[in-house]
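With one protein chain held back, the other chains of the complex are shown just where they sit.
Entry: chain A
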Amino acid sequence: MSSTKYTEYDAYAAEEAAASGGEKQGRVFDVNGQDWDQVVAGAEDLGDERLVVNMGPQHPSTHGVLRLVLTLDGETVDDCRVGIGYLHTGIEKNMEFRTWTQGTTFCTRMDYLAPIFNETAYCLGVEKLLDVTDQVPERAQIIRVMMMELNRISSHLVAIATFGLELGATTVMLNGFIEREYTLDLFEEITGLRMNMAYVRPGGVAQDLPSGALSKIRDYLDRMPKRIQALRKLMDANPVYLARTRDVAYLDLTGCMSLGVTGPMLRATGLPWDLRKSQPYCGYETYDFEVATQDTCDVYGRYLVRMQEMEESLKIVEQCVERLQRVKGPVMIEDKKIGWPAQLAIGADGMGNSPRHIAHIMGTSMEALIHHFKLVTEGFRVPAGQAYSHIESPRGELGAHVVSDGGTRPYRVHFREPSFVNLQATPAMAEGGMVADVIAAVASIDPVMGGVDR
């Protein structure tokens, strides 16, 4: 390595070196399904019990494009290596070339199962740098909390549903996904989009709740407890499920601390660490809810924590609905130099700026038009400095390290993605166990590769 900026890797030279016996390589089998007898026969010929299996990045049970390199001794996993990077989209780099407000549109796409959390973490960071955290309207904060908790439910539902599928239980998958659909319907009703909403913006949220949204949420709240109960009935004491999850993929508190693991995995070791309680944001300290914990340190405990968290989330949503009836007012910061000038509304040609605002800037006020134009194209300036905002996402501590140089675009945004961090624990949980339990271990982490790779 001669230059500091570039590292050169000559793939051809490496291949040649390997071909000339520089690096010893074992026999390679291409497995395309239905040809396991050949592999077994070939392995028998070799007289070696150890088998290196490349699982992924396209394996259906790896939660996206995750690659696991497993060294197997019979059915036992000797060694497990994790390969990521297949879904790297350069979101952090891209954000540096857009305004602060446009940043939400990028970061919402990271962890695509928890978009509201990505947006909120980022916006809290920007607000911290702007020093306007206290000026965000109460109604906006309540809506943020409500959306986050609905999002937590939908994310946990996918976690449990796909987990069921990966263990071979389609019923669990169908049940989980249908409930998630109802949650996404609510998102569609409120934000116009089912995923990647870019709904939370620096200073508040993009638009107020549409009329009738609260009654839809109430219907949801009526139905959901029964449905969660049904899921519990299906799985909580199911002997097959218990056999696959109990005492599987054990990771205790020491392991979690040293590997930086947070979220349901940490709470399944018995530590009630939840940023909503311990370092509250968006007014979480004013809501009444419990932190779910288990002390089994295994896959089953993580499942129970997720189940209980969904029930607690419903409690919080209920309190939000009650508050939203009472608390009226703006949902965007009053400061005209920061707040987006218009609310969004449904027009004849789809979602856009509200007709009243358009009439105002196009018909009556030239200054308002200039202001709108400047704020939308140029954006606002954020004082130089750095801030770290942290929220409790469904997967653990989601942090945003936001750096500004005083300009209209982020100088650097780095996300501490819980999926990325927690995935490091895979070898610790998988090694020494059965190969079938690797699936359970990865699924209990609930990694979302969009978040891992960003």
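We adopt the following convention: contacts are C-beta pairs under 8 Å (C-beta built on N, C-alpha and C of every residue); 3 or more make two chains touch, one makes a residue touch a chain; residues count from 1.
Throughout what follows, contacts and distances are computed from a predicted model.
Q: One chain of this complex is missing from the view, so tell me which of "Phosphate ABC transporter ATP-binding protein (PhoT family)", "Simple sugar transport system permease protein", "NADH-quinone oxidoreductase subunit C" or "Formate dehydrogenase -O, gamma subunit" is its UniProt name.
A: When "Phosphate ABC transporter ATP-binding protein (PhoT family)", "Simple sugar transport system permease protein", "NADH-quinone oxidoreductase subunit C" or "Formate dehydrogenase -O, gamma subunit" are compared with UniProt, the left-out chain turns out to be "NADH-quinone oxidoreductase subunit C".
Q: Looking beyond the chains shown, say which of A:257, A:351 or A:370 touches the absent one.
A: Final answer for the missing-chain contact: A:257.
Q: Give the residue, chosen from A:69, A:271, A:345 or A:358, that touches the chain omitted from the document.
A: A:271
Q: Out of A:194, A:216, A:371 or A:414, which touches the unshown chain?
A: For the chain that is not drawn, the touching residue is A:414.
Q: Please output the residues of chain A touching the missing chain, sorted low to high.
A: Within chain A, the residues that touch the unshown chain are 4-9, 11, 84-85, 88, 90, 92-94, 96-98, 128-129, 131, 257-262, 271, 273, 278-279, 377-379, 384-388, 390, 397, 399, 401, 403, 405-409, 411-412, 414, 416, 420-421, 423-424, 453-454.
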